[in-house]
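Here's the structure we're looking at; comments come further down.
Right, chain A next:
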Amino acid sequence: MSATIRPFGMLREYLQGEKEAEVAAGQTVRQALASLGIPPEVVALVLVNDQPQEKDYFLQEGDVVKILAVIGGG
Partner candidate 1 sequence: MNGYGGQILRVNLSNGQISKEPTPPEVAREFVGGRGFGLYFLLKEVPPKADPLGPENKLIISSGPFSGLMIPGAGKCDWTTKAPLTGGYASASMGGHFTAEMKYAGLDSIILEGISPKPVYLFIDDNKIELRDASQLWGKGSMIVEKTLKDQYGEEFQVAAIGPAGENCVSFAHINHDYGRQAGRGGVGAVMGAKKVKAIVVRGTKSIPVADPDAYRKAGMELFKACKEAEMLKEWTSYGTTIVVSWCDEVGALPTRNFSAGSFEDGKNLYGPVMRQKIVITDKGCFGCPSPCGKYSRVQRYNTYVEGPEYETIGMIGSNLGLNSIEDVAHANYLCDEWGIDTISAGGVIAWAMECYEKGIFTKADTDGLELKFGNAEAVFKLIEKIAKKEGLGALLADGVKRAAQKVGKGSEKWAIHVKGMEQSAYATHNATAMLLAYMTCDVGAHHNRAWAITYDLQVGRERVAPEKVARVIWLQHFRPMFDVLGGCRLQWVELGIDRNLYLPALEAITGIHRTWEDLELVGERLWNLARLYWMREIDGFDRNWDLPAPRFYEEPPSSGATQGQITRFEDVQKLLDMYYEQRGWSPQGHPTPQTLERLGLQSFVN
Partner candidate 2 sequence: MMRLYADSSKCSGCRACLVACSLNLFQENNPKKAALVIEAHFPAPGAYKVRVCTQCGACAEVCPTGAIKINERGAYYVDMAECNLCEACVPECPESVMFVRTELADTSWKCDLCGDCVSVCGTGVLWIAETEAAVA
C-alpha cells in the first residue's frame, strides 16, 4: 500500500531534486515526511488530494500529498 508525496519548490532539495516519492500508506504525514528526511517544521501546508490536512492525517492508499514550504512569509 503506498501514497505519493510531492514536494513543491525548495522542499525538492530534500529529495535531491526529485519531484515525488512513494511512501507507505497507513502512517501519518508527519511520519512519512520524517522517513524522507524532510523536517516537518519546514512544511507549511499539506494538501492531500488537494484538500488541506493536518500532519497527523493517516495516509491512505493512492493519496497524493502536496507539501508546500513557507517560502518567505508576511
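The set was built so that all candidates are chains of the complex that A comes from, given by their letters.
As a working rule, a contact is a pair of C-beta atoms (placed from the backbone, for glycine too) under 8 Å apart; a residue touches a chain by one contact, two chains touch by 3 or more; residues count from 1.
Predicted, not measured: the structure shown is a model, and the values here were computed from it.
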| item | value |
| --- | --- |
| Neighbour of chain A by the touch rule, complex-wide, chosen among 1 or 2 | 1 |
| Of chain A, residues touching candidate 1 in the complex | 8-10, 39-45, 47, 52, 54-55, 66, 68-74 |
